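Dumping the structure here so I can ask a few things about it.
The complex is shown incomplete by one protein chain, all other protein chains being positioned as in the whole.
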Amino acid sequence: MALSKFRESYFGDQPLRGSEMAERKRYPAKPKKVYFFATCLVDLLYPEAGLAGMQLIRREGVEVIFPQDQTCCGQPAWNSGYRNEALQVAQRQLACFPEDYPIVVPSGSCAGMMRHHYPEMFQTSGDQDRVDAFAVRVFELTEFLVHVLKIDLKDLGPPVKIALHTSCSARRELSVAGEHEALLKQLSNVKLLEQARKEECCGFGGTFAVKQPAISAEMVSDKAHAITATGADVLVSGDCGCLMNIGGHLDYRNESIESRHIASFIWERTHATGR
Amino acid sequence: MQQGADFHTRVEQALNNTQLKASLRSAMDGLMASRKACFPDADELDTLRLRGAQIRANALSKLPQLLEQLEQSCTDNGIRVHWAESVDAANEIVLGIMREHQAELLIKGKSMVSEEMDLNHFLEARGIECLESDLGEYILQLAGEPPSHIVAPAIHKTRHDIAQLFNEKFPDIPYSDDVDTLTRNAREILRKKFYSAGVGLSGVNFAVAESGTLCLVENEGNGRMCTTVPPVHIAVTGVEKVVEKLEHIPPLLKLLTRSATGQPITTYFNMISSPRKPGEKDGPNEVHLILLDNGRSRIYEDSELVNTLRCIRCGACMNHCPIYTRIGGHAYGTTIPGPIGSILEPQKAGLDNLGELPVASTLCGACAEVCPVRIPIPKLLNRLRYERIRTNHDGTTHGQGSGRTLMEATIWKGWSWLHRNPGFYRMAMTLITRMRNILPRDFGPWSQVRKAPRIAAKTLHERAREEGFNDR
Partner (left out) sequence: MTVKAREAILQRLRNRQPSFDTPSQAVAIENPVWSMEARIARFKSMLESVRAEVCIVSPDSWTETLKAVAAEKQIDNLLYAKQGPLAKEIEVAWGDTLLPKLVCDERPIDEWKEQIFYHTDAAVTSARAAIAETGSLVLWPTEHEPRTWSLVPPVHFVVVNSDKLYNTFAEAVETEQWAQQMPTNALLISGPSKSADIQQTLAYGVHGPTELIVILLSSIRQD
């Protein structure tokens, strides 16, 4: 077996890093239309983040389609071991995105699920070719803005200091931590501060936060300390799970720091009518 | 050791121990930084890890053949090979050798397999002294504690703890909390033991099939003492530790020491291929190798879970694990703690005993990112979560389905139904937004340290329609 094939087949079990990753990711040319998959957390808790993501894409002249039948990628059940329950939900999502348009997801966690875990999940369901073709169309929002739309942001907002928390899946599964930072650095009035141990997990982990509340509490508390220690006014993240966790803890501690999804944060600072 | 049921209790204890937390944090920060400094070139590291994974996968793919080859090479070299299906059997073999030589003292180098065997207690119960000689392990033996880390066993102890312990156990030696003095004292105490021990015992880092060579990695020299000075040497290892060729050793060694402690190499790399030959002036007259199965052949049978056995025991996954860093090794209640322990130990002891461990992870992936042989730990944790609740038991993993509760299964079934019936989903979500001011704000454990998330006034499904985003 050729070496490249070996890497794919044997080590495809784990995302590749660094240059290997860049080599494998193929970004399409700017399309006419995209699908937007909002995720369940965005739908119910952070709709403004989803809307901001769609508006950012639309502003670049690309039509955004929001299939009304989308619900959830299935990750909560998948990570809880309920594979069949997850698969059924995933199969329903596939049906929502029939055309060959890119599927943009404002979450590293859900995009990682659809790009990397769907192929594994469908192994026994007989839809392998269909899911493989689907998975390569999935892009996390920031990588899509940077690499496909090559977006150029003009900052209209007042000076602000922010801290960025990149989710573990955005960082390790998708390797898009650099894209998060690149977008924020385009904003001229935004000062991006770096917290200690920025690579460390915030302790959300889906059901982990309720199944292991004591460990999770310790982790989120450490994370919140590291973030407040930077003196930032705003905490930005590309994942609503982390935002809900860290932001929820910051609010519980009555910290003045505000938490925002990266899409909302960017849209509000670059949109002419502003806040 | 106590298992499963009181995992939560031990976690609480660990989290309430501020000194433990501080020791762990600074130790893990140091180990992470050293590792990073040792691998300055990311591409080189990627290639080396691929090679490491390939070598270990290759060895596992031929495991029965390589074990036979190892046995043959060792036997040809004069090493006596024993096979043990269980830890009891392995302990009996050690005891048999001790009795054959009327040996009263066994001196041990660091070996996680001997921890797995609980050899110290087994021999002590039969009137044989079994002494640890690795400094960290020796300290823990004095304290009556198991190791809390596979590479740095006493990482949870401060030098003051250790000074007090020495003072308690050796009141004749003047108290000191100076690290050099403590080390010197231990050297003097243990030197006498190396001198007089009838049998030395070690683990094995790699066993080379083609040459019948047992490789040992260490810094202190106690491993060399145990395998050089006593007249008999017993090496214990799991059956998975075999590699095919000697040329596979340099890349694995490079990965092991750098991943473990950020050292380019350890002080000693000891390769043993035979007992003392005629004319040689030292070295043991007998070398025994005990190959232990203890559940490994069961793990072997699954083409995904078999990757657990690639592990070379560097401990990098624990050093980088945000959960290990907070609760330490003892909380796991297993021989091997941390991420690798959370996939390995439940497969050995059964998910009915240790099913909690694969659940106690955020799947953050920091472990897999640093694993020198690229074990996809989060993927295997996820797989074990499935094994834990699955209903069609095929008997491969022990304790399949043991974590399933009717309540949880019903919730997920309902969840699944709702999320594949979009009409009902939209209706339900819209309803929740409309009731957001009267819904309960207390989300159980979530709310203990967090404000509940604020439900939006309208769902994105509604907003998207209002803002004119097409449905197709």
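Letters are used for the chains, namely A and B, taken in the order the chains are written, and counting of residues starts over at 1 for each.
As a working rule, contacts are C-beta pairs under 8 Å (C-beta built on N, C-alpha and C of every residue); 3 or more make two chains touch, one makes a residue touch a chain.
All of these numbers come straight from a predicted model, not from anything done at the bench.
Asks: Of the residues listed, B:P146, B:P275, B:P339 or B:P422, which one is in contact with the missing chain?
Replies: Counting the whole complex, the residue in contact with the absent chain is B:P275.
Asks: Quick one: say which of B:R35, B:H82, B:K241 or B:H461 touches the chain that got left out.
Replies: If we include the chain that is not displayed, B:H82 is the one touching it.
Asks: Decide which residue listed in B:M32, B:L67, B:A331 or B:M429 touches the omitted chain of the complex.
Replies: Here the residue in touch with the unshown chain is B:L67.
Asks: Looking at B:S114, B:T237, B:T266 or B:T459, which makes contact with the chain not pictured?
Replies: Among B:S114, B:T237, B:T266 or B:T459, only B:T266 touches the chain that is not shown.
Asks: Check the options B:E129, B:E145, B:D302 or B:E408 and report the residue that touches the missing chain.
Replies: B:D302
Asks: Identify the residues of subunit B touching the omitted chain, counting contacts across the whole complex.
Replies: That gives, for subunit B, the contact residues 23, 26-27, 30, 44, 47-48, 50-51, 54, 57-58, 60-61, 63-64, 67-68, 71, 77, 82-85, 89, 92-93, 133-136, 139, 152-155, 157-159, 162, 179-180, 182-184, 186-187, 190-191, 194-195, 210-213, 219-222, 224-225, 228-229, 231, 239, 245-247, 249-251, 253-254, 261, 264-277, 279-283, 291, 293, 297-298, 300-303, 306.
Assume only the chains that are shown with their structure count from here on.
Asks: Distance from the CA centroid of subunit A to that of subunit B, rounded to the nearest Å?
Replies: 32
Asks: Over in the complex, which subunit B residues touch subunit A? Could you list them?
Replies: Of all residues in subunit B, those touching subunit A are 8, 11-12, 15, 42-43, 46, 50, 53-54, 57, 307, 322-323, 326-327, 359-366, 368-369, 374, 376, 379, 382, 385-390, 403, 408-409, 412-413, 415-416, 418-420, 422, 425-426, 429, 432-433, 443-446, 448-456, 458-465, 467, 469-472.
Asks: Subunit B touches which residues of subunit A in the complex?
Replies: Subunit A residues touching subunit B: 6-7, 10-11, 13-14, 16-20, 36, 38, 40, 42-48, 50-51, 54-55, 58, 63-72, 74, 76-86, 88-89, 91-92, 120, 168-169, 172-173, 199-201, 203-206, 208-221, 244-245, 248-249, 251-252.
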